[in-house]
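Read the structure below first, then the notes.
All protein chains of the complex are present and in place, except for one that has been dropped.
Chains here go by letter, A, B, C and D, matching the order in which they are written, and residues are numbered from 1 within each.
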Amino acid sequence: MAVSWLARLAADAPTPVFAVAGVDAWGAVQELRGDPRIRLAATPRHAAVLLVAGTILAGHGEALRRVHDQLPRPRAVVVWRAPGTGPAIPALAVVDGSADEVVSAVGRAHASILADPTRAQADLLPDEEPTEWRGVGPFGQGGEGMMGGTPYGRPMAMTGDDRDGLALDQLHLTLGPFLDPLPPGLTLDVTLQGEVLQDVAVDRAAPPVVDHAAPGDPATPAAAARRGLHWLAHALHVEGLDALAGRAAHLASQVAVGDVAADRSADRLARLVTATGVLRSLRGVGAVDGADASDRWRQRLAAIVAALRDGVVPRALEPAPSDDAALAGLLVGVTLTDAVSTLVSLELPGVLRPAVAA
Amino acid sequence: MTGVDVAFWVFALAAVWSGYRVFRTDSMVRASFLLLASFLNVGAILVLLLAEYLGTALLFMMTVEMVVMALFMVMFMMNPAGLNPMEMVHQPRLAAVAGVVTTAGLGLVAVVVDFPDAPVDPAAETIRALGTELLGGSMLVFESAGVTLLATMVCAVILSAARGRYGDGTAGSVAPPLEPGGDHRPEDDLVGDGGGGHHHHGGH
Amino acid sequence: MLSAFLAGLTVTAAATLATAACVVLARRAAGAMSTAPQRVPVLGGSQPETHAWSRFHVRYYPMTLLFIAFEMEMMFMYPWAVVYVEEGLKALVEMGMFLAILSVGVVYAWREGAFRWQ
Amino acid sequence: MTTLPPVVAVALVVAVLTVGVYGVAVVDRLVSAVVAGWMVSAGEALAAPLRAVAVAVTRQPVTTEAPDRILWVLAPAAYAGLAAAALAVVPLAPGVAVTDVRTGIVVFGAAEALAIVAIFLHGWAPNAPLPLIAGYRFVGVALSYELLSMFVLIAAAIPAESMSIGAIVESQAGLWNVIRQPLGLPLFLIVAAGVTFLGPLDVVDSTDLAGGGAAEDSGMQHLAWSAARAAMLIAFSAASAAVFLGGWHGPVLPAAVWMALKTAGVATVLVGARHVIARVSPERFVRWAWTVLLPLAFLDLVIAGMASL
Partner (left out) sequence: MVLETVLLVAAVLLGIGVWGALSQQSFVMLMMGIELMVNGAILAAGGLWAYAGGGAPKGQVLVIIAMAVMAIEMAIGFALVVAVYRARQADMTEGIASMKG
């Protein structure tokens, strides 16, 4: 039958996955970028399977359910290394094992919903408009006058002053907690005018109690290198270099199993990353205490190479900026593009602890 | 009716219809690109009239101009996407009468006046002729267009800039921004500008 | 000449209609509309307060104004390029003057910071 | 100037675009595997585009709250149509052009400019914040690279004494433009990267905005958009080959084969660049385009002019 033939063809493709990860499992999820059998999508709209990994905070339950519902149908959920606390979510498969096992489970889940769409998972949130708008107002679209009311369920943006002297509309958005480019556990309340951030409030998840893949001071050079590579995989992905991110993630999994060839690969990877010009393009972005994003990338690359080649455990540095207000101050007045690049390059306490060469 | 006639009427009706829809749609983005559609159809008619350079160049020029048009329309119009249907007209009757009178008057001229019958030669090298004309007979027009465009650029920059050598354009008219971090002072900019310049020279 | 344009137009229309048909048919075939929670724009789990469509502050607007003035020179340059070999030095000098004049505008705008995000 | 009958023309362009889009997907898979250090078999690479299509077909196209539905469908359709239009003015072999009109580079430029509209509308239509921001920042970048494209194409028209791309290819019988006007091809490739938003100029569907302009696209909507983008990449590769790399000129092999090889070569370079060159920020690119690249485009024009005196 044509449909089953199509389903088999689709099931052989790399499974598009949107990953929602707690702080404790974020690194392990980044390591999945090294596996060609799945593809970590940047948005839930491109995914078929939702991977929920690690400890999701109870307060993020609604966000998790919303991301779940944003996946196009038919969708499946795979839960990985969940400690049993946090919001419950119906899953097609629950895995507690290695990365290899979860990738297999994701592939099987995808194949199963393709073969039988009735196994796909239904919406978790009620099918309700944010505001009742049908039939309201003179045109029945919920609005009134020029700018008033809630046309199609939401109000329109209103103006606010700007440094440029043109008081145009502001967008008040909450980015996160599961926005792919942001570091894990980070939620930003932003006011945007155009693409420039006018106001930022940072909300960080309290570091959860963790028992595996723990962020903390890594004791061994291998653990330090692996953590650095997890960061590098995500950072390269955000800067648009997905294939190189795959290489970094693959290297991280090699380090995990104690592959001796990893030290030379690290050198090569660092050279490749430098050759892409990413360090040049980040120059002058997000300077803290005289060091910009480019400097921070360079330090981190050096730390990875030092850990793998020389067996040096990188010295932990004080995270910068020191508090949320300072972090917000760093982001105000820059474009969203630069803000994301800045956040990705930073060491954020409670998110990932610093690891920089001594 | 030849194929050219059919094509002409298709393009003509499309140009008129999209031109009319410009003022009948609520979304400013749609309005801008409907105007573009009108231009594209006129460009196609110019090609039918054997003015192939003017026709194709019109497509190109008007596209980029309408992109800019759309940016500004959305930037300065209330309810730019037309989420609430709206009627933002004044003197509609006068405007309609003026429109009809214009059309009728010009249409009458088109029908009544006896224009010389000198059709363009289909084999003529019209593009080459235009190039020679610009460098020869119309050289002054060409060069003064350059000066005019320069003046336009300078005026546009002076008028639109928030600050510049003629002082802060916002002075006394707008309250200062609320967030201290978002406050952007002219003196910061002067420093920033110099930095940009050095970067440019240093890099090359 | 017109038949060449007709062929090009046919090709363009064919590609446009085929792509549109694919998208429209797929949307039809999907049957059920997206549910309300599915329709919320992607922001990583949160909801936007307002519609995204708004008076968007285009931060590079001085550049766009400069652009539409500068881009007019293309109208003169295309026919110029065709007769360049014929006209020789005269064409070079006249276009050199024209571009030099316009370049003054670009340099001025650069000095005024028109290429920076406002 | 030979012109193909419309039916043959449509078939030819559709065939070239289909093969081209498929080829781009295969090459993309191979290059990304090499960069990532994965093993990928030839069969797997060849099957990858078909599997991607199957995945897209089995997904539901999601809508957003109050989107502009017409524009959302029109954007990928227009983008694909413009790719076809741009390819139509490029002659694929001597006498084999769909629309080798006297104003070829103007039509090509118009298709390129209209592509800006399509990409902007694609970001505008879903009425969602991230695509909207992506669409706007693209227009800033696009208006900056647009000038470069015009200058390098005009420079190529000077020795040909014609705006027809067929005539430009003929003018390279002795010496290719890539040598005669060395700045032309690199600048044109920057434009190609901009129009197809890849590599350094991937400011549209970029991961730093969680998918940017395509963040709300799913299923067939996303597939159509990606395919249209690959088609535009093929159109620009063919134009680069014709305008700067001598088109069908070359020893031994038949003319059409040379054209196909050169087009495939340029397409491979562009796809490769996507994986090994980091994105530049839109703000910096705009400044850079006007202060560095635009003078370089002037220089290209001067070189072309001096060589043709």
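The rule is simple: contacts are C-beta pairs under 8 Å (C-beta built on N, C-alpha and C of every residue); 3 or more make two chains touch, one makes a residue touch a chain.
Note that the structure is predicted; figures quoted are calculated from it, not measured.
Considering the entire complex, the omitted chain makes contact with A, B, C.
The chain not shown here is touched by just one of C:4, C:68 or C:82, and that residue is C:68.
Although one chain is hidden here, its contacts on chain B can still be listed: residues 4-5, 8-9, 12, 15-16, 19-20, 22-23, 31-32, 35, 38-39, 42, 45-46, 48-51, 53-55, 57-58, 61, 65, 68-69, 72-73, 76-78, 88-92, 94-96, 98-100, 102-107, 109-111, 115-121, 124, 126, 129-130, 132-134, 137-138, 141, 145, 148-149, 152-153, 155-160, 162, 169-170, 173-174. Although one chain is not displayed, chain C still touches it through residues 61, 64-66, 68-69, 71-72, 75-76. Although one chain is not displayed, its contacts with chain A can still be listed: residues 159, 165-167.
Here is the rule we use: only the chains that are shown with their structure count from here on.
Each chain gets one centre point, the mean of its Cα atoms, and the points for chain A and chain D are 30 Å apart.
A straight line joining the Cα centres of chain B and chain D is 26 Å long. For chain C, the set of residues touching two or more other chains reads 1, 5-6, 38, 40, 42-44, 48, 51-59, 64, 67, 70-71, 74, 78, 81-83, 86, 91, 106, 116-118.
Across the assembly, chain A contributes 43, 45, 70, 72, 130, 151-152, 154, 156, 162, 164, 166, 168, 171, 173, 179-180, 194-195, 335 as residues in contact with two or more other chains.
If you check the complex, the residues on chain C that touch chain D are 1, 3-8, 10-20, 22-27, 30, 33-34, 38-44, 48, 51-53, 56, 58-60, 63-64, 67, 70-71, 74, 77-78, 81-86, 88-89, 91-92, 95, 99, 103, 106, 110, 115-117.
For chain B in complex with chain D, the residues that touch the partner chain are 27, 29-30, 33, 36, 52-53, 56-57, 59-60, 63-64, 66-68, 70-71, 81, 83, 127, 196, 200, 203-204. Within the complex formed with chain D, the chain A residues making contact are 6-7, 9-10, 12-13, 16, 34, 36, 41-43, 45-46, 48, 70, 72-74, 114, 130, 151-154, 171, 173, 179-181, 192, 194-195, 237-247, 250, 272, 275-278, 280-281, 285, 335-338, 340-341.
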